[in-house]
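Note that one protein chain of the assembly has been removed; the remaining protein chains are unaltered in position.
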Amino acid sequence: MAIKNGKEYTDRINRQQINIWYQGKTIKRPLSSHPAFNGLIKTQAEMYDMQHQKKIMEQMTFQSGTDGERYGLSFLAPRSKEDLVRRRIMMELWAEKHHGFLGRSPDYMNTTLMSLYTAAHLLQEYNPEYEDNLKKYYEYCRSQDITLSHAFIQPFASRLSELVDEVDDSITAKVIDRKENGIVVNGAFMMATQAATCDEILVFPSPLPSMLEPDNPYAFAFAVPNDLEGMTFICRESYSGSSHYDHPLSSRFEEMDAMVIFDHVFIPRNRIFYLGNEEIGERLFSEGNFHSHAGHQVLTRYIAKTEFLLGLISKLSDEQNIALEAVTMERISRILTMLENLKSLRLASEIMAEPDSKGYYVPAKKPLIAATMQYSSFYQEMLGMLQDISSSSLVMLPSETDFESDAGDFIRLYLKGQDTSACDRISLFRLTWELGVGPFGGRQKQFERFFFGNTRTLSSRMYNVYSLDKYKAMIDEFLHRGETH
Amino acid sequence: MAIKNGKEYTDRINRQQINIWYQGKTIKRPLSSHPAFNGLIKTQAEMYDMQHQKKIMEQMTFQSGTDGERYGLSFLAPRSKEDLVRRRIMMELWAEKHHGFLGRSPDYMNTTLMSLYTAAHLLQEYNPEYEDNLKKYYEYCRSQDITLSHAFIQPFASRLSELVDEVDDSITAKVIDRKENGIVVNGAFMMATQAATCDEILVFPSPLPSMLEPDNPYAFAFAVPNDLEGMTFICRESYSGSSHYDHPLSSRFEEMDAMVIFDHVFIPRNRIFYLGNEEIGERLFSEGNFHSHAGHQVLTRYIAKTEFLLGLISKLSDEQNIALEAVTMERISRILTMLENLKSLRLASEIMAEPDSKGYYVPAKKPLIAATMQYSSFYQEMLGMLQDISSSSLVMLPSETDFESDAGDFIRLYLKGQDTSACDRISLFRLTWELGVGPFGGRQKQFERFFFGNTRTLSSRMYNVYSLDKYKAMIDEFLHRGETH
Amino acid sequence: MAIKNGKEYTDRINRQQINIWYQGKTIKRPLSSHPAFNGLIKTQAEMYDMQHQKKIMEQMTFQSGTDGERYGLSFLAPRSKEDLVRRRIMMELWAEKHHGFLGRSPDYMNTTLMSLYTAAHLLQEYNPEYEDNLKKYYEYCRSQDITLSHAFIQPFASRLSELVDEVDDSITAKVIDRKENGIVVNGAFMMATQAATCDEILVFPSPLPSMLEPDNPYAFAFAVPNDLEGMTFICRESYSGSSHYDHPLSSRFEEMDAMVIFDHVFIPRNRIFYLGNEEIGERLFSEGNFHSHAGHQVLTRYIAKTEFLLGLISKLSDEQNIALEAVTMERISRILTMLENLKSLRLASEIMAEPDSKGYYVPAKKPLIAATMQYSSFYQEMLGMLQDISSSSLVMLPSETDFESDAGDFIRLYLKGQDTSACDRISLFRLTWELGVGPFGGRQKQFERFFFGNTRTLSSRMYNVYSLDKYKAMIDEFLHRGETH
Partner (left out) sequence: MAIKNGKEYTDRINRQQINIWYQGKTIKRPLSSHPAFNGLIKTQAEMYDMQHQKKIMEQMTFQSGTDGERYGLSFLAPRSKEDLVRRRIMMELWAEKHHGFLGRSPDYMNTTLMSLYTAAHLLQEYNPEYEDNLKKYYEYCRSQDITLSHAFIQPFASRLSELVDEVDDSITAKVIDRKENGIVVNGAFMMATQAATCDEILVFPSPLPSMLEPDNPYAFAFAVPNDLEGMTFICRESYSGSSHYDHPLSSRFEEMDAMVIFDHVFIPRNRIFYLGNEEIGERLFSEGNFHSHAGHQVLTRYIAKTEFLLGLISKLSDEQNIALEAVTMERISRILTMLENLKSLRLASEIMAEPDSKGYYVPAKKPLIAATMQYSSFYQEMLGMLQDISSSSLVMLPSETDFESDAGDFIRLYLKGQDTSACDRISLFRLTWELGVGPFGGRQKQFERFFFGNTRTLSSRMYNVYSLDKYKAMIDEFLHRGETH
């Protein structure tokens, strides 16, 4: 079957022979048994299993009209508003599993690839081979249910160096050799989330300008398996705990980030999506409506996360015996307001969706950008609530082993809540701790703060999608109802 | 015709013999020639004329299936989602005229009356006469195109007094006599917006509890013409300017607020909608879905106002030569984000509308409350932008007469903009002054801050429309995926 | 005597024959009987009378060691920390009279002139005559107790034009002729606060660069009486009410702003403080420590205004019957926190004062800039509190004439407070209205927002007064306690 299950997912990850470094050592054992990866792999395996659950298979997958095969629904290139709704229901189902904590849930990258695919035709203008490569790669991923990561952030120092010396000394990733059957690439990408727990990686740097067109060595995109000769993954330290009780989030959802280094890696010709012209990269993203398609997935994730925080903050208010205070009502209704915004923006993006030039339906972009513009501050506001409600209860938290020790009786006696056992009370604050104090939550906050760019980038994206002329004209018209001088 | 035009509206207002006080004197001359009222009356007359404009008559009015008569569309009790869309288009057309500055645009009160009408059937439980009165009054207003105001805020001191002494000394409005053909009412209402520029007034105090049920003298609702014996209107000072150039907003949109005093006023029996039981008032509002129907109108007004401010802030940024600065892009895209929120919330309220028990379609309440919860701070944020962009240009503003004086040449020379004449530049800052410095804008800000209640009231409204159980259950379920102790 | 009293102040203002335009007409009658000016003139006359009150004369004035004459203390060039404290006490006494609402209280301009005087010696490098002119002018103002305004903001369009054409077409104020006994100046200044209620005006444009040094025609400073040939004042509309009851603030404190136009005005040689070199202007301000001396006065004004708002917000909380609510306690203690900040910053500026190169004591600059950096947002936060507490009570306010009319009984009955008469209750909201809704308060808000420049200007002033090196070095040192690679 084209849709894989959890075991297949796990086996493939374990089978890969990737060159991966963690805390100064290479990892030899299967990733699924390594404490920095096993929680996430287990969660993601369960997500792939959902594709095979009878009750929801229809919602998680689709049957191709062409070959009758059943594929993951996140690969579906939507042909109608109904398709968009189907896609959203599938994304909600997965988000109910990870509650919005997975930034690289498989549907994110599948959607990304699908969006590029819908614009593949434009590659023909440059080189028909590129179009063919991209389409075939999409079909390959869909039929093998490939788990993808992607890499695009370049080293900080590269942003300053590439103008100084175009070819030789720059550390910007570049094509250093072109051969008959492929190219040789050298360079590094800063932060590929989940890189190690995927089958392949899509490399798509933000195109940099060059004076060497049409042979700009910095302009390229390709996708390759993780275990090619010359590829190295270097991980940050893990934020994952091993006990579900102590670390309920990180023990399940910790997505490792890695630097990915290409040291003279040979990229086969059929995996190259474009070369030499930075304009193409921009067009693929904009004409493939990446920000709309991906934005639809991201907003679904935001909603799931907001609902999770709504539940948590409600529970905490009960636990702290302040459920009926005015301040609690104000907090909760503030979250409900955020939630209504987000849901309405998603609905609007679907209702106002329009077909692109090839008939693929694209969720309306404006409401989706509006959601992204706000979520970072919504999220921080909710974190502030968590911290206010929990106060000193976030600091002195015993662990699962403390409960089991000879000192456990003290804990059970002195840490109980008004109507809750110490075990239940502490489990709630443990969860809150992970969001508001611990490193998993710290990374999540930073991640949401910059998901689709900083304020300036987002503002400019919003600004450019609008025309202000009619609003200015309205003011002119209004003022000219009056006298003139 | 059932739809009136501007002249009919004006004539009726002028014909009324109301007892109205302004600055310590009673007003004798026709209101349409009084500087405190004429701008608003002219604007509203133009709005009524729109009902007769060929191009938009279909959108502004509807033909009754019952009697074939054509009525104002804001009276339409919606029977489908399409009806809600028709209602919204009508409200947009009027809002394009007043740009959201009229809080008591006729559609607001017409919608209020319509919402009560949809719940008229519940009055039968108490007294079939009430039901009949309310339905007939609705039909009367619809067929005569009556312009309504309403009164409901009681004196501050009344809120404290009514428990002390239920009947005698309290200053709370109350029924002091019941007669065969009507009742006698005594009391005052604090702030009836546009009371003097309407035909009639709907009096509907927030029901206060009493121990004297079912004869609670504080529980009642009725509607009467403005010129009954014993009614007195006392106006605040006017914020209206007379020159469109100097005061482009207040010269058109200044809605006078008035205290309305009932000094032993006899209310005819057929104009009474309920009596004696405070429960009825609450039910009329909640089962008539007042906050949903009115919220739909209010949100349409918010959107118009936001678009006006978007235009103004764009124009000002051009005028101040900062259109291309990053801070401008951030401001504008912040407004665009607000606008997308508001539009999506309105769309969601329509898409998710549902019929009430009698088959009237009700816009979904949650998105509408969400809009109200936010608009006050959105509005203030935009005012802050106006003030930041304008800086000292908001202070030294010459007037129309200065332009025309012998000093006019200096003004034309020294106050010109980079690409604009002094006349155009100053007209922009005049408009901004009215919003950000002058009393018209000051009242608007206060008005928006408390339109549907203060933060506590709004929060409680939002909180109560939701059930949090499923969100709490989600957290429980999540935590119980882990171990237990 | 060198210190004038209120009558002398008023008489001089009335005697001046200035060319002043208001609402398109020139004003002929004495300003002290004109409704746009009389309230302010009366207030300021009372302030000058304070100099002669036995009880505080010692605190309001000082006796010169040189000539034994008694002068206004705001002219005192401080020679010790004790002098700074004396200056502050005098400023507090005046501020208790105007509660911080006068931005151009006489001590502001007297302090400005004093600060320039302390740097007069640097003019000798350029032209000994300039030094002499400035010193003599300072002595003249001190001995005549001259009331000064100042002008420095140039037309908006001038900022863009002066580079295009240096001499001919620019509308920037400039020297257009140099004669043996003086110069001829042409140009306009945008916003001279209180210009019409002063004796003389100090003209000190921000120096613009020019390629024509040392004959930069845009670089100059001078002071002249208000009634020279060729000078024109154009006023904005007045925000002043005439009833103390209805408009308690504007009827006393409305400071008119005016454009001041110099149309080929001849400036006598002995009134010129420098010419032709923009560097001099900058040095006079920085070496005269203008921002420190003036900042000390401004901070004293901020404190008086904050205390007034503290009183008002406390009274309003009582009036609205919410004095004991948690939200009130939070509001009040927030204001107390602001007040402690401001007072401590002022204290620090005095305690850490240091002498300049000539032995004049200069209040420490850093705390004073810190105060200015914050006050705009402190002020707005307090306005927000006013609006929240007052809610709809700010809208429906009767006027003094309403109380006196036949409708007065209704007002007295229905507008009373819980423990206050309607007259007292409304007087409180009238005051609040002026701050939070009316145009006097609107201008004050805009004025405070930009008093010493916008955020960018203030930030840069703060940034440049500090050296960050030692703080960066601390981090380096901290990090190098660790290992190296």
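Going in written order, the chains are labelled A, B and C, and every chain counts its residues from 1.
In this text, contacts are C-beta pairs under 8 Å (C-beta built on N, C-alpha and C of every residue); 3 or more make two chains touch, one makes a residue touch a chain.
No experiment lies behind these values; they were computed from the predicted model shown.
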item	value
Missing chain: touched chains present in the view	A, C
Hidden partner chain, touching residue among A:Cys198, A:Met259, A:Leu336 or A:Cys423	A:Met259
Omitted-chain contact residue, chosen from A:Ser33, A:Ser80 or A:Asn321	A:Asn321
Absent-chain contact - pick from A:Ile234, A:Ala323, A:Met352 or A:Val465	A:Ile234
Interface residues of chain A (partner: the chain not displayed)	21, 23-25, 153, 155-157, 160, 171, 188, 190-191, 232, 234, 236-237, 246, 257-259, 261, 263, 320-321, 387-388, 390-405, 407, 410-411, 413-418, 425, 433, 436-439, 441-443, 445-447, 449-450, 454
Those residues of chain C which, in the complete complex, touch the missing chain	99, 243-245, 248, 307-308, 310-312, 314-315, 318, 326, 329-330, 332-334, 336-337, 340-341, 343-345, 347-348, 351-352, 366-367, 369-370, 373-374, 400, 403-404, 421, 423-424, 427-428, 431, 455-456, 458-463, 466, 468, 471-476, 478-479, 481-485
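The working rule: only the chains that are shown with their structure count from here on.
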item	value
Category of the chain touch graph - line, ring, star, complete, other	line
Separation of mean Cα positions, chain B and chain A [Å, integer]	44
For chain B paired with chain C, centre-to-centre distance based on mean C-alpha positions, whole Å	41
Interchain centroid distance [CA atoms averaged], chain A/chain C, Å	54
Residue list for chain B, restricted to those that touch at least two other chains	400, 403-404
